[in-house]
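Questions regarding the structure given below will be posed in turn.
A protein chain is absent from this complex, but the other protein chains hold their places.
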Amino acid sequence: MVKRITQSLRRPKMKSVNQPPGTVTYVGRKESGETSLEVIDYNKENYERHISSSTEDAFKFEAEDRITWFNIDGLSNTAEIEKLGKYYDLHPLIIEDIVNTTQRPKIDEYEDYLFIVAKMLYHQDDKLVNEHISFVLGKDYVLTFQEAGGDVFDGVRGRLEKAYGRIRTNGSDYLVFALLDAIVDHYFLVVDELSEKVEKLEEQLFESQPSDDITYEIQDLKRAILRVRRAVFPLKEVISRFQNLENDLIKTRTKNYINDLHDHILQVSENIDLYREMAWGLMDMYMTTISNKMNEVMKVLTIMASIFIPLTFIAGIYGMNFEYIPELQWEYSYFVLWGVMIVIFLLMIYYFKRKKWL
Amino acid sequence: MVKRITQSLRRPKMKSVNQPPGTVTYVGRKESGETSLEVIDYNKENYERHISSSTEDAFKFEAEDRITWFNIDGLSNTAEIEKLGKYYDLHPLIIEDIVNTTQRPKIDEYEDYLFIVAKMLYHQDDKLVNEHISFVLGKDYVLTFQEAGGDVFDGVRGRLEKAYGRIRTNGSDYLVFALLDAIVDHYFLVVDELSEKVEKLEEQLFESQPSDDITYEIQDLKRAILRVRRAVFPLKEVISRFQNLENDLIKTRTKNYINDLHDHILQVSENIDLYREMAWGLMDMYMTTISNKMNEVMKVLTIMASIFIPLTFIAGIYGMNFEYIPELQWEYSYFVLWGVMIVIFLLMIYYFKRKKWL
Amino acid sequence: MVKRITQSLRRPKMKSVNQPPGTVTYVGRKESGETSLEVIDYNKENYERHISSSTEDAFKFEAEDRITWFNIDGLSNTAEIEKLGKYYDLHPLIIEDIVNTTQRPKIDEYEDYLFIVAKMLYHQDDKLVNEHISFVLGKDYVLTFQEAGGDVFDGVRGRLEKAYGRIRTNGSDYLVFALLDAIVDHYFLVVDELSEKVEKLEEQLFESQPSDDITYEIQDLKRAILRVRRAVFPLKEVISRFQNLENDLIKTRTKNYINDLHDHILQVSENIDLYREMAWGLMDMYMTTISNKMNEVMKVLTIMASIFIPLTFIAGIYGMNFEYIPELQWEYSYFVLWGVMIVIFLLMIYYFKRKKWL
Amino acid sequence: MVKRITQSLRRPKMKSVNQPPGTVTYVGRKESGETSLEVIDYNKENYERHISSSTEDAFKFEAEDRITWFNIDGLSNTAEIEKLGKYYDLHPLIIEDIVNTTQRPKIDEYEDYLFIVAKMLYHQDDKLVNEHISFVLGKDYVLTFQEAGGDVFDGVRGRLEKAYGRIRTNGSDYLVFALLDAIVDHYFLVVDELSEKVEKLEEQLFESQPSDDITYEIQDLKRAILRVRRAVFPLKEVISRFQNLENDLIKTRTKNYINDLHDHILQVSENIDLYREMAWGLMDMYMTTISNKMNEVMKVLTIMASIFIPLTFIAGIYGMNFEYIPELQWEYSYFVLWGVMIVIFLLMIYYFKRKKWL
Partner (left out) sequence: MVKRITQSLRRPKMKSVNQPPGTVTYVGRKESGETSLEVIDYNKENYERHISSSTEDAFKFEAEDRITWFNIDGLSNTAEIEKLGKYYDLHPLIIEDIVNTTQRPKIDEYEDYLFIVAKMLYHQDDKLVNEHISFVLGKDYVLTFQEAGGDVFDGVRGRLEKAYGRIRTNGSDYLVFALLDAIVDHYFLVVDELSEKVEKLEEQLFESQPSDDITYEIQDLKRAILRVRRAVFPLKEVISRFQNLENDLIKTRTKNYINDLHDHILQVSENIDLYREMAWGLMDMYMTTISNKMNEVMKVLTIMASIFIPLTFIAGIYGMNFEYIPELQWEYSYFVLWGVMIVIFLLMIYYFKRKKWL
């Protein structure tokens, strides 16, 4: 059986029907397990990081004059998330979107904060994970809500801790940019993997004997590309709107970075569409491969049958038991017949050679 | 015979020709039967629900300081609907669109009210129903006109009765939003069903022996997706216009909810297009499956014929009745011939093995 | 031979080259015959209808305080049309477009009148007719120029005569709307016919033995859809511009009706594209049908050949005339051989059963 | 060998690389030969036409108060064209575009003149010619530069000479309109030819025995349509910009004519896309034709083999030389066997009849 890339990309079913809008129901992967909270407080001079498992504990870490990054892993404990939502005065619809892991990427502007939904694509234990993530960008805080533990932000954490680059001197808007940038950078990794898969399949088709399973692998690749595309493409519009937002939360000096991010997401999108078209082409190649093979099979059959069926007929003639067949008595008949048969055989071979079937 | 999903989705014929515009002719499913009226009167403190079969009766339930939701099931009794239209001063074209079940989703702004047409997709008795529904949103009333009994609003009714969520404290615009939200939520269910169908067919194609009927099932699925798409896609534009309307009927606090609704309809649309592309891919997979099977059939034929036709020819040679065939007299001819035949047989097998046909 | 729908839809050749623009040359179906004139004069109280064959006669029917609808059937008598054009002061380019039946639908705004070109699709003597029609909408007159007798306006004529609906109380703009509405209503009929054709062909493909002609029928249907599409789609833009025109000729109360008309033309267009996609799908279905049939043919051949070719070989062995074939003398050889053959036969059957070819 | 339409449509290679922009290098068909100049001077009352071979000669024909149309045939003599360019103060980039016959259609607005590039498609000596043409529209002059002798302007010349229509009374803008109109009118001729080709091929496919060359003819037609499309489509935008230009060179009364021209180019474009889609459909039809033929061939083979292979096996049985075959001695064996064979034969025929293969 073919191992499918797409299996881990499949999304859970949609939010439950007949609930009022704003109902906070967790819809996601069952294994998301415990909710854990990580608080990173920083400014140019200071950096503190705390792990906690209750929201109340977490709040006390917040210090003045610092940017606070509040990262929540695991969305099944909706009570904690609602507590956090109350503390930061989040709109009920935001809370609903945070825990609804089927929500597509979007950006919403509220009075005091921006709300951004995205999808992280990354590898964990050799599987491709499609993880729902939400951002709330406030004046001096950033909240991130992830479906489960494990993310693509270790680079950002390291730069925060070691004060590497501009990240500690810039505001909360730069932090959100840096996190989105990390997400988009990992898209490149995923797309590179797709491109390798395309090229591997292509190599197999260039060989003369691709396995029959290749059609399923191609279909699976096509599907994987469609799903990755669906996670990535809406973010293009989100970043474009993020780029053009007239909002005090986003400082001018961050704009250049967001421009750059927009370039990157465009590039990922173009790559996805390129590999998509190539993957579609693979199917065509496979069809011609099959047709060519069938053609070859038919030629072998036709050549064998066309040569031996007439010869068998001739042999059949002289196997008849008529009493008066004059040739039967002649001494050299047998040898002459062999000669005739060899001539017919050679004529057939010549005919097939001229038709380039041999 | 294949059971088709689409049968119940087929729309009746268009409105009758040669009628002046604004003519109120019921065009719809024959079985829609009796017209029944349901009046729900509510404000923050009170809630009343009445069922009636005559419009005049219904009017008396209307109370002051309350929002009135007037729900009509069954459109064949056009007289009652015209009475209602007169009472609420509806434009004749609106009445025409209410009873013309082929009308596509749209939104029209009139002086005192908004008029919205949509399609409900839901399951009833294991069949997928595509039901025409119209909304009239006034300052303190909402009229809904459904083609037949049965709808997707039980959740909304429950929340109204139990004052659950914000529904009793918000205005008529929120009620229309809640009803549209219920419709879109049910689209998700329908789309999930399509996705399961896609995956089921895919599983069958992964097996080596899909039934021949699968081509009709794929076509039927493609058609079902096209029809669902046609019911859903125009609503995207309707909700987008609903979202951007500058109209006193829609309060600011409801806007966020409509934004959210717009996100959902976009998500449904994207899903539909994803499954559509997958369904189209199924046909390709099926074609390669057929070609592969034909290839296999041809190989079996070619191998059998290529091995036995030459051997039969050799046997035919020594079945000839010539008087002078020297080999016939030699004692070991028969055994030597068996040897030759076995060698030929093995060479053929080797040849086919090397060609990877065996 | 297959009867083709499209034949009657084919347009004549384009206007003759090397003529100055504004040259009035009739380009159309030869059979359009005589030009006949119909004048309908009406206001709220009065209604008169005259048939005449000369323009001069017709002018005298015009009465004050009334709307005049001047309908010309047959465009080959260009002199009469030019006379009319002079009377109403029409721009030469309009006259050219009136008699050039290949002109695509359009709307042009002139100082004192609007000029609209459309295509009527309707059935006449069991043939689908694609007839060129032009409208000139003035303050108190409407001119319509039709390629030939027979049209889709009998419903409008009836309502005018019997003062049914709003048609006698509204102005010339409402009359043009009513005529366009009649045209669009007939599009629905044509599209319904296409949908029935699609479904009929589909039924045939669901049967196991569609005739070979079906491929021509599908192609013909595809072509018919393309041609209908080409007659209908430009009108979408025309009506959209008609709807948004800031022009005193179009009264506010007519706007709602034109909105409605725009909805209808959108709906026709969507239906056409739906049936178009279905028609394209039919070809795919047919191809898989052929492939399936070929597969079945090949299986029968392979089974017959694979069973009997080896058996014939065995029979051939013992038909050889070697003097020393030990088996020939043994008394039970014949019966043993039958046994062996039956075993081989059964093994083959079992093999094909397991491969699900039987 | 198939005669290809497209050969004469192929464009020469692009302008030579490593030249500074504005370099005047002739890039075109080698056979364009001599440059010849034609000067037409006209106003309402007067008309003069001169042919000359040197630019200096030509200038002296220019008269006051008249419109001068300066038409150059042949672009290889770049010196003469540069002289003309200096005289009329043309920008160097214009001169480059005039002689670069690969330049796509465009319109450029300069201070004192408009520059328009288009492609003429017409028949010359039974070949379809794609000729590069440039227009310079000044206040009282029009310059046209053609790649070679022969054009589509004889109708315009005739109307100028005979003062037929409005051409002598309107300005230079009307002349450019008239010339573009002549070009677009000839597009209709070319498109009609394509449509006839589509229909001819379709007729051939309707016959049961299309030649194998038809696939090349279809491909050639598809290519021809692509090339015509490429010559025609950019002009659509050019005329649309021409129509909307706010420029004193274009008088109001000419606007209506340009509108009309825009309608025509839209119509040509729609026709091209219609025939394009039909041409693509032809390939599908051809593929099903091939598949149907193959199906028929296979059926004949299968029927013949399925009937005679078992019968031959039976005959083979009784050709064996076993000493104890009881049937051989029985007097009626031979006749009974014939009976059995005829029964088998009839059963096979019945089986194939029921499968509708016969």
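Before moving on, here are some points about what is shown:
Letters A, B, C and D mark the chains as written, and numbering starts fresh at 1 in each.
FYI, a residue touches a chain if its C-beta (ideal position, glycine included) is under 8 Å from a C-beta of that chain, and two chains touch if they have at least 3 such contacts.
As the structure is a prediction and not an experimental result, all values here were calculated from the model.
When the full complex is taken into account, the listed residue touching the unshown chain is A:E270, out of A:E109, A:E270 or A:E331.
When the full complex is taken into account, the listed residue touching the unshown chain is A:I167, out of A:I40, A:I95, A:A148 or A:I167.
Within the set A:S211, A:N244 or A:S291, the residue that contacts the chain not displayed is A:S291. Listed here are the chain D residues that touch the chain not shown: 2, 13-15, 17-23, 91, 93, 96-97, 102-104, 106, 108, 209, 212, 215-216, 219, 222-223, 226-227, 230, 234, 283, 286-287, 290-291, 293-294, 297-298, 300-301, 304-305, 308-309, 311-312, 315-316, 318-321, 325, 327-329, 331-334, 337. Contact residues of chain A toward the unshown chain are 152, 154-155, 158-159, 164-167, 177-178, 181-182, 185-186, 188-189, 192, 202, 206, 256-257, 259-261, 263, 266-267, 270, 274, 277-278, 281, 284-285, 287-289, 291-292, 294-295, 298-299, 301-302, 305-306, 309-310, 312-313, 316-317, 319-326, 356-357.
One rule holds in what follows: only the chains that are shown with their structure count from here on.
The minimum number of touch steps linking chain B to chain D comes to 2. Touch-path distance (fewest steps) from chain B to chain C is 1. Taken over every residue number at the interface, the positions common to chain C and chain D amount to under half, indicating a different-residue contact. Averaged C-alpha coordinates put the centre of chain C at 26 Å from the centre of chain D.
With centres defined as mean CA coordinates, chain C is found 42 Å away from chain A.
Annotation for chain B: residues touching 2 or more other chains are 287, 291, 294, 298, 301, 305, 309, 312, 316, 319-321, 325. Chain-to-chain contact here is organised linearly: an open path runs through the chains from one end to the other.
Of all possible chain pairs, the ones that touch are A-B, B-C, C-D.
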